[in-house]
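One protein chain is absent from this view; the other protein chains keep their places.
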Amino acid sequence: MEILTYALGALSPVNLGLALVGVAAGIIIGALPGLSATMAVAVLVPVTFGMAPESALIMLGAIYTGAIYGGSYSAILVNTPGTPSAIATTFDGFPMAKRGDGDLAVTLSTLASVAGGLIGVLALLTLAPLLAQVALSFGPVEYFWLAIFGLTLISALSEGSTLKGFIGAGFGLLLSTIGVAVVGGDTRYTFGSQVLLGGIETVSALIGLYCIPVLIDLVATPEAHLKVDGEQRGIRLREGLGLAWLGKFNLFRSASIGTLVAILPGAGGSIASLVSYSEARRASRQPQTFGKGNPQGVLATEAANNATVGGGFIPTLVLGIPGTPPDAVILGALLVQGFRTGPELFTTNASITYTFIAGLFLATCLLLPLGLLIGRYAFKSIITIPKALLVPTIAFMTVIGTYAIRNSISDVVIMLTLGVAGWLLNRYGFRPSPIVLGLILGPIAEQGFVQGFLMGRASGAMFTTFFGGPISLTIIALSVVSVFYPIVKERLARRRGDPGSRGSHKEASS
Amino acid sequence: MSNAMPKARVSRGEIRAACSARAEYLLPLLFIALGSLCLWQARDMSQLGAVFPVTIAAVMILASVLRLLQLTLHRVIDNVERHQDSTPRRVLLVVAMTGWALIMPWAGFLLAGLASFFFLMLIAQHKPWTPRRLLGHLMTGVVLVACFYGLFALLLNVPLPMGRWFMG
Partner (left out) sequence: MRVSRSSIGLAAGIGMAIVTSLSMVASANEFPSNNVRYVIPFGPGGESDISARLQQKYFEEITGEQLVVQYMPGGGGAVGWSQLKDMTADGYTIMGSNLPHIILKPMGKDVGFQAEDLNNFFYFHYSPDAILVRNDSPYETLDDLIQAAKQAPGVVTLSGSGTYSANDVANTRFQQLADVTTTYIPFKGTGAAVTALLGGQVQAEWGYTTVAANHQDKLRMLAVAAEERHPMFPDVPTFKELGYDMVGGAYRGMAVPEGTPVEIRQRLSDIFQQINQNPAFQQKMQDLGFVLIDVPLEEMPEFMAEQRRVYEETARELGLID
């Protein structure tokens, strides 16, 4: 058990202190919309050049872990996913906060993140070389089908009309084609504007579509942003632990999905948390309560997205192919420090690798006390701050956060435009989530399709290219199930005369 | 925006509009127009670049047509339960934020930030102002803007606009 030796090395007081600072800083950065884990890690890289390699890696891992978790605060408390992987957290987190359970939601997100994070790191430690092969068996065609599968989740996720969900997704997919195309090099739908050449930045679109409508409605009424019960109930840890225990299978399933999907470079966290969310909903006995503040929804997404931390490092460390953008920065830092990825990482450089993994473990464990502490503070400040200060503060975060992504005022203008459009569309029953899903999955679907098409044309067997592989067929089958399962289930329920399914019946939106 | 379930049960054969019944017909038409625009624009693209947007635009138009059909087959009723809140404040918020974004390169981050903070504060306040409350909020606002400035400009090295008016 040489790993134990390295783990003890990670526990030196200096490293412990660095991990503590890293996690805390990560949580705060992640909680601010627009400030991403990528940015947190990138800012830290030059600082780590002066440190011992082990300390540097521990700190990088800590800030990354903290930032991914921190994204859940803004998702729960102001309905703004700080990163694409926190989109699904808004589905149930924000309704919980609205009805006065924001403190419970934050506690649940902390517990789920710790559980998910530990499972992800465990997979990294034990199964990395094996799982890395999964990443390689996913070619363009598989990515294409994966994106299609992601889009079929719309039918499961859309409250209200399914057709409206598909129209919204189409809108999002079209938005994703704006700019210079990666494949083909066409300049599309820029209408002569240079501003749109770089395309619509995903995170600024998230901020616009989710957060601006909240602001717009916030100023319209004198009511408080979140409902607050008279009594202060603290962090409600006992209640949270109870719910987490009830949802232990949910946690494990979601974390496994998170780990597995994160291994695929480029697909990453957003798909992982959406898939585990819809799986949790499908497995639930009360699927109609999802989207209206079901604690299990928060558990599922947060377990999944923190599992992506460990999962994403699998292709990064084993293959040298970064799973997520923050992984890319950390990989760059590794290369600059003179390390090589690949098999050497587990032999010659084993001490560094295992120290890093031990550091991730440490950081994930530190999430529990730090997350509960900072989360409680974040919740308290959101509910006590008067509206006249809350609105400009959130507005401030959206503007500066969007600006900071690529230092561009144009992105801020695009964010605001999408925000207003999103508010109007939402008023007429088009939810933001299908639009965002289209925006995120669009490039994956398109590139996969065109690359697959080119490959098929080269090999002269278009059909086998798209429908030949076992992975493709599995994903296609899953997509079919995901489209028809709700319909079949509803039929069966109606035959049995179960009124519970009425709630999820179409058109039940306001 | 409200996620609340409609209180009145919608009977089968009826569709409750999200807003007004007219808008329910109008929006699919809007998306059909948008899809057609995208199709029309795709004429100049290469085959590889056009295949995806053309497919998506076609699917979107199809879904909109199906939606219109669905609407004509059912009775559409207005949603009378929707909230009627202060629309002027909503518009003001959007105007203030857009103005903020547009003026920031010229006035600089700090000045534009402080000014917008103040305006948004006025827009969000529903209760009457007392001098004490105003002063307190202003102080907090200045401190918050300063904190954000410190975090972004100094710690995270984000190049915040300095303001072309002052740069000569």
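When the chains are written out, they are named A and B in that same order, and each has its own residue count from 1.
Just so it is clear, a residue touches a chain if its C-beta (ideal position, glycine included) is under 8 Å from a C-beta of that chain, and two chains touch if they have at least 3 such contacts.
Predicted model only: the values in this text are computed from it and were never measured.
Peer 1: Sort by label and list the shown chains the missing chain touches.
Peer 2: A, B
Peer 1: For the chain not shown, which residue from A:Ala328, A:Ile352, A:Leu366 or A:Ile383 touches it across the whole complex?
Peer 2: Checking the options A:Ala328, A:Ile352, A:Leu366 or A:Ile383, the one contacting the hidden chain is A:Ala328.
Peer 1: Give the residue, chosen from A:Val14, A:Ala52, A:Leu130 or A:Val182, that touches the chain omitted from the document.
Peer 2: Final answer for the missing-chain contact: A:Val182.
Peer 1: By the contact criterion defined above, which parts of chain A meet the unshown chain? Give residue numbers in ascending order.
Peer 2: Missing-chain contacts on chain A: residues 38, 42, 45-46, 49, 135-140, 179-185, 187, 192, 194, 197-199, 201, 265-266, 319-322, 325, 327-329, 331-333, 335-336, 338, 340-343, 406-408, 443, 447, 451, 454-455, 457-460.
Peer 1: What residue numbers in chain B mark contact with the hidden partner chain?
Peer 2: Against the missing chain, chain B presents residues 107-108, 110-111, 114-115, 118, 138, 142, 157-159, 162-163, 165-168.
As a working rule, only the chains that are shown with their structure count from here on.
Peer 1: Can you list the residues on chain B that touch chain A in the complex?
Peer 2: Its residues touching chain A are 1-6, 10, 15-19, 23-24, 27-28, 31, 34-35, 38, 41-42, 45-46, 48-53, 56-57, 59-60, 63-64, 66-67, 70, 79, 81-83, 85-87, 89-90, 92-94, 97-98, 100-102, 104-105, 109, 113, 116-118, 120-127, 137, 140-141, 144-145, 148, 152, 155-161.
Peer 1: Quick one: in the complex, what on chain A touches chain B?
Peer 2: The contact residues of chain A facing chain B are 35, 39, 43, 95, 98, 160-161, 163-164, 166-167, 170-171, 173-174, 177, 181, 183-186, 188-189, 212-222, 291-292, 386-393, 395-397, 399-400, 403-404, 407, 409, 412-413, 416, 420, 423, 425-430, 442, 445-446, 449-450, 453-454, 503, 507-510.
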